[in-house]
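Below: the structure, in structure tokens.
Just one protein chain is left out here, and the rest sit where they should.
Order as written gives the chain letters A, B and C; numbering starts at 1 within each chain.
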Amino acid sequence: MDYQAILDEIYKELTPHLNDGKVANYIPALACVNPNQFAMSITLFDGTQYNVGDTDTLFSIQSISKVFTFTLALNIFGKGLYKRIGVEPSGNPFNSLVQLEYENGRPRNPFINAGAINVTDALLNHFKTPETTYNAIQSFVESISSQQKISFDEVVAESEINYGHRNIALANLMKSFNNFDNEVNDVIDIYCKHCSIEMSTQMLSRAMLYLANHGVDPITSKRHVTEQRSKRINAVMLTCGHYDASGDFAFHVGLPGKSGVGGGIVAVVPKIMGISVWAPALNKQGNSLVGTKALELFTTKTGFSIF
Amino acid sequence: MDYQAILDEIYKELTPHLNDGKVANYIPALACVNPNQFAMSITLFDGTQYNVGDTDTLFSIQSISKVFTFTLALNIFGKGLYKRIGVEPSGNPFNSLVQLEYENGRPRNPFINAGAINVTDALLNHFKTPETTYNAIQSFVESISSQQKISFDEVVAESEINYGHRNIALANLMKSFNNFDNEVNDVIDIYCKHCSIEMSTQMLSRAMLYLANHGVDPITSKRHVTEQRSKRINAVMLTCGHYDASGDFAFHVGLPGKSGVGGGIVAVVPKIMGISVWAPALNKQGNSLVGTKALELFTTKTGFSIF
Amino acid sequence: MDYQAILDEIYKELTPHLNDGKVANYIPALACVNPNQFAMSITLFDGTQYNVGDTDTLFSIQSISKVFTFTLALNIFGKGLYKRIGVEPSGNPFNSLVQLEYENGRPRNPFINAGAINVTDALLNHFKTPETTYNAIQSFVESISSQQKISFDEVVAESEINYGHRNIALANLMKSFNNFDNEVNDVIDIYCKHCSIEMSTQMLSRAMLYLANHGVDPITSKRHVTEQRSKRINAVMLTCGHYDASGDFAFHVGLPGKSGVGGGIVAVVPKIMGISVWAPALNKQGNSLVGTKALELFTTKTGFSIF
Partner (left out) sequence: MDYQAILDEIYKELTPHLNDGKVANYIPALACVNPNQFAMSITLFDGTQYNVGDTDTLFSIQSISKVFTFTLALNIFGKGLYKRIGVEPSGNPFNSLVQLEYENGRPRNPFINAGAINVTDALLNHFKTPETTYNAIQSFVESISSQQKISFDEVVAESEINYGHRNIALANLMKSFNNFDNEVNDVIDIYCKHCSIEMSTQMLSRAMLYLANHGVDPITSKRHVTEQRSKRINAVMLTCGHYDASGDFAFHVGLPGKSGVGGGIVAVVPKIMGISVWAPALNKQGNSLVGTKALELFTTKTGFSIF
């Protein structure tokens, strides 16, 4: 299949739509991103990469980091993690407190904000200090993406902390139900840092290979997670990866994926490739509008789909 | 792979658990089903079938019929169907009215009761009378399962109608939002009949082949639905097929599937097989408890999973 | 106090606002009422009546009838009635199903639709047939208003029945929780009839005297309800009489009262008078917009308030 031609076609078709949707505006540092940017990368198991657009531009991965913290926490806590969080779609917006109150402070899944904050709280239990915890997350992301050094954007992280009243509310609500162990500020600090990690679509499509290959990086042969857990992370991405548009993404794209409000999306074609796309303007559920369309075009043109 | 040995193992492992869970008791006709029954069938693309247990015993397919009415309605209305219903997980029980009220009478997806009743209402628009509508549904099910004659259980259907206050409430709520066209009684009548269709696991595993093969029955070569729609039906089964336990099913089983309160479940392994399992006792979300475990064991033992 | 002068002032101040708000449009028979009508009547304990506007024009009393059916049911069932319904404000719109689902089919209070339909169901248990039940309600209203003959508008009643999908949904939802005894259609039929009773503000202000006088009609000396129950009916009017604007009415008007979507409102000044006002255009919670303002002006000018 001529992947490069397919990516070029997608880029051409979608360029006129880059200004549809709306860049995330809940924090100043993200609100000023130029929406006229687009990047799409795929990485095959032999390392071959196909790219179109600004594929070496770094952007804020935001909620895509939740895939990595979930993997890391599964490696550490195994099934024990499910005492704290579930794996069920929420049917609600990413930052909703409603279900959390009705369900006694147990987040529906690790990919809504409450769930990811709870996972970060669990990681802090294990790694002891905020600094060592964040460093462990960063090291893991470096390892799966075969990068020597990634880092987070300090301005974005600080902005997230200063405007993160909703996340602080979620953490305190979980704490009131005794489903949160550490100081709220410490956990939110780590959470905002890992959401502010900067990567390019080249790096992210590479980073997804372990989930496309049942837990083993096909290039380095390093196992990052067990086969069963790798499949289950993909299952949770499919059912919960895009908040209250998860069903729509499964329906139109047909691949496990995870979006972030920075405009990035990652996805996997099991046994074949890792994918990443980036376009900053979002739809009303907070997922990249053009990015979602790019992936839909990709699976339509290639026939790839898990279904 | 020695499918027969695998099915035998599953049967042996699960027999001690047949009395866990609770047979559906909302209608008298289902409440008296003996929970000590189990059946599991798989059908390959060449027609080979593997069976264990009471695989020719007929049981009430209940909500499994929603897969067939959804397919039929997609064939008739195409995208127009999504004006009436969505494809998003609900995060709520199968018979909840809450979301329907908040979302102006548009059901989240075709596999919760409100959605399936709405689909039946749409089919009645097309087929004109309750009798012709039910007949069209039955004919379609006969066609996909290569059966000369299937039928519904009149006692169960009548029981459903008499005790179906919740479904009547759902229909009237949709009608109050102008998202329902026909007489409520007519639609509920058809709906209860198609839920009361009786099939065996042999018949149901056969009936799922078109969805395992992108819309074409691999034995008869007859196309029952387009490739794209076939994939999308599978996507909706995966995200919404088991009510508020859909995420859990995707996580543990990893296959698109649909359950019914009669204790049956259907599933597909794309490009490989159709599956059906039956065990009457249910978990608290209304899905077959042992049936779900049987499918989890099956995917664990075979390594089959779409992820 | 010069009541006539006060009523005249109110009429003058509010006439320019009669077209604010919106006439009830959920049934055709009410949608065509001319909004340029206004009437206000007060009746003192000695029978003296003060009137301004169209005070002998009959209008549809709608939910005001819930005060009368609640009184009648309390006389029959006493505390037993509270097994079926509560006395707590709902905080939700008049026709919401949400709380009813969360609270197992027990309506919050007798003045939201679900509660009043449930009370009608209880009355049918007692009076045996729909006809005798409706007749008993009508007789009671004739008795408290000292009218020889009141009647309901058949066109409105039929219109309510035909467009009453939401009410049918509420009744079926209660039935699914076993908190509803009779045929839904029978109960809705009686309910729509008593909502369609026609009265004037003269008649309604007279009819409220028993609640202004702790249960005894001060003119006929007839006791219609015990003193304790009379006070409690007033308490429920104050906390629940205006749906999700009950707090606002208590705050601005400061009297126990009950509104109907026909544009009528009744209220009592304990130990002093019965009041009724009518202006067809409604605010967004479904209460007469100008009627509420008229009562607020009345209590401001007279200093009457239970607080």
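The rule we apply is simple: a contact is a pair of C-beta atoms (placed from the backbone, for glycine too) under 8 Å apart; a residue touches a chain by one contact, two chains touch by 3 or more.
Just so you know, these numbers come straight off a predicted model, no measurement behind them.
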Quiz item: Omitted chain: which shown chains does it touch?
Solution: A, C
Quiz item: With respect to the chain omitted from the figure, which of C:S41, C:T71, C:S90 or C:S259 is a touching residue?
Solution: C:S90
Quiz prompt | Listed residues A:A5, A:V98 or A:V155, member touching the removed chain | solution = A:V98
Quiz item: Residues of chain C in contact with the chain that isn't shown?
Solution: 86-92, 99, 108-109, 228, 230-232, 234-236, 238-240, 244-248, 250-251, 254, 256, 270, 300, 305-307
Quiz item: Since one chain has been left out of the picture, which residues of chain A touch it in the full complex?
Solution: 96-98, 101-102, 165-166, 168-173, 175-176, 184
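The rule we apply is simple: only the chains that are shown with their structure count from here on.
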Quiz item: In terms of CA centres, which chain lies closest to the overall middle?
Solution: B
Practice problem: Would you kindly say which chain has the C-alpha centre located farthest from the C-alpha centre of chain A? | Solution: C
Self-check item: chain A-chain C separation of Cα centroids, rounded to whole Å
Solution: 55
Exercise. Quick one: report the Å distance separating chain B from chain C, using the average Cα coordinate of each chain.
Key: 47
Practice problem: Calculate how many whole Å lie between the centre of chain A and the centre of chain B, each centre taken as the average of the chain's C-alpha atoms. | Solution: 32
Quiz prompt | Set of chain A residues in contact with two or more other chains | solution = none
